[in-house]
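Yeah, one chain of the complex is gone here, protein chain that is, but the others are all in their spots.
Let's turn to chain A:
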Amino acid sequence: MSDIRHALLRRDPLSAAKEVLYHLDIALGSTLQTGPGLDKNTVDLVEEFIFHVPKDRNTQRKRMSCVQELQLLEIMCSYFQEQSKDAVRQVIFSALFSLQGNKADENRMATLGKLVSMAVAVCRVPILECAATWLQRTHSAWCVRLALVLVDDYCTLVPGSIATLQNVSSASPRFCCQLITAVTALYDFSSDELTPPPSLLDMVVGWITEDPRLLLLTFINTPLSSSLPLGCLEATPLAGLLRWCVKAPLASQRARKSAVTGVQPEQENGAVCEELYSKLHLSVLQVFLMLQVHLTEQNLLGRLAVLQVESVAALVEEVSALVEELNPLHAANQIQLALDRLAQALQVAMATGALLCSREDLRTLCSRLPHNNMLQLVMSGPVVPHGAAFQPSVYPYIHPARPSPLSPHPSHPALSPLPAHPALTTHHQLTPHPAHSPLPPPHAFHPASMAFQYRPIR
């Protein structure tokens, strides 16, 4: 192996990188069937000749020029484009860009950012698909960094280029879905800087209103049995988008407060954004309704929490903090709007089985929030007349009713022995979800494959 290294050391950096890629292809293409991972030597070669991590202090290799770097990216691009085997492509991609927890990671991320940005620019679907998988398996902290690169490249640096990124939704819906999850993780309204740029918001809302099913793509196509690494992105962008909708009115008020010097031009932009958030909120609710259809079909209703109680708890916490930060007198409308949206989303999520939480837990959870009529209604639940609990048979009624003295307290869904996704490993034999099937999964969620059927509720 060191023979190879010595040979490579004599070459110019570009041809050396190419050689390593070639070596990688041979090594992984043949060992794919047997399964063992990459040997240490190959990993080293990749890190030294592709990501340029110095092997030892005395061999200070000259770095590639910008042009050479671009050429290398082009080579990678065409390699993934031309590799016909999905599995090989996936393995090579992860061999190159899986984070190792070493000093090569920074360079790895830098190269990945440039590669994906390039793939978006020239519409290289195979790379976007690999990147989508990468976004699923990588810790959210790194995902957020990739998202930031793309937002910088397409939304911030060159204003007119956002249209290119816009097309991603049709080129690779899966990547698009993951990207939305990543940007919602990135922009969490924790500060004014972490407010999504209007152009990004506009694009995301555009994607979703055009096809709301986009948001469920990753969730539906992921086998339930596959355990995902800790700290990775959530399976759907729903929690993140909900955060956007709920916190946006409060954050805009906060921004107005800090920029009290009065920058008027923002006003108009603000109105546009308000409308976008309202549309987004409606879409989130509609996606919950769609999710119910899916969960019912898969017999997962009440067993799988798509919206984690922890995420909700965190959001409630953030909202309380923001409310406290604002003057309730001046921001009453914004606070009420935020609480309306929060309450509506919680209600719909519970009703559709996306959120597994009892009314009682909800009351505890939201006890610190200011008063809001909608929230009050949601916390207490619907009024059920004695002995006349009308339930239309076609309507899957899953949220527990307000406890009545005659009926026993409904069992706590969260306390049921069924663990929530993604830790649903012990019960995967119950679920019809296909695990590693060589065939396309029968329920592969593609926008065109799911005809909208008539159901009592959507």
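By our rule, a residue touches a chain if its C-beta (ideal position, glycine included) is under 8 Å from a C-beta of that chain, and two chains touch if they have at least 3 such contacts; residues count from 1.
We adopt the following convention: contacts and distances are computed from a predicted model.
For the chain that is left out, the UniProt protein name among "Integrator complex subunit 10", "Mitochondrial import inner membrane translocase subunit", "Cytoplasmic tRNA 2-thiolation protein 1" or "Vacuolar ATPase assembly protein VMA22" is "Integrator complex subunit 10". Taking the complete complex into account, A:S278 is the one of A:N107, A:S278, A:T296 or A:S311 that touches the chain left out.
Here the missing chain is touched by one residue of A:T218, A:Q344 or A:S358, and it is A:Q344.
Considering A:S15, A:N299 or A:N373, the position touching the chain not shown turns out to be A:N373 (whole complex).
Only one residue in the set A:N41, A:S161, A:Q286 or A:S311 touches the chain that does not appear here, and it is A:Q286. The omitted chain makes contact with just one of the residues A:G29, A:G270, A:G302 or A:P382: A:P382. With the whole complex as reference, residues 275, 278-279, 281-282, 285-286, 289, 340-341, 343-344, 347-348, 350-352, 373-374, 377-378, 381-385, 390-392, 394-395, 397, 399, 454, 456-458 of chain A touch the missing chain.
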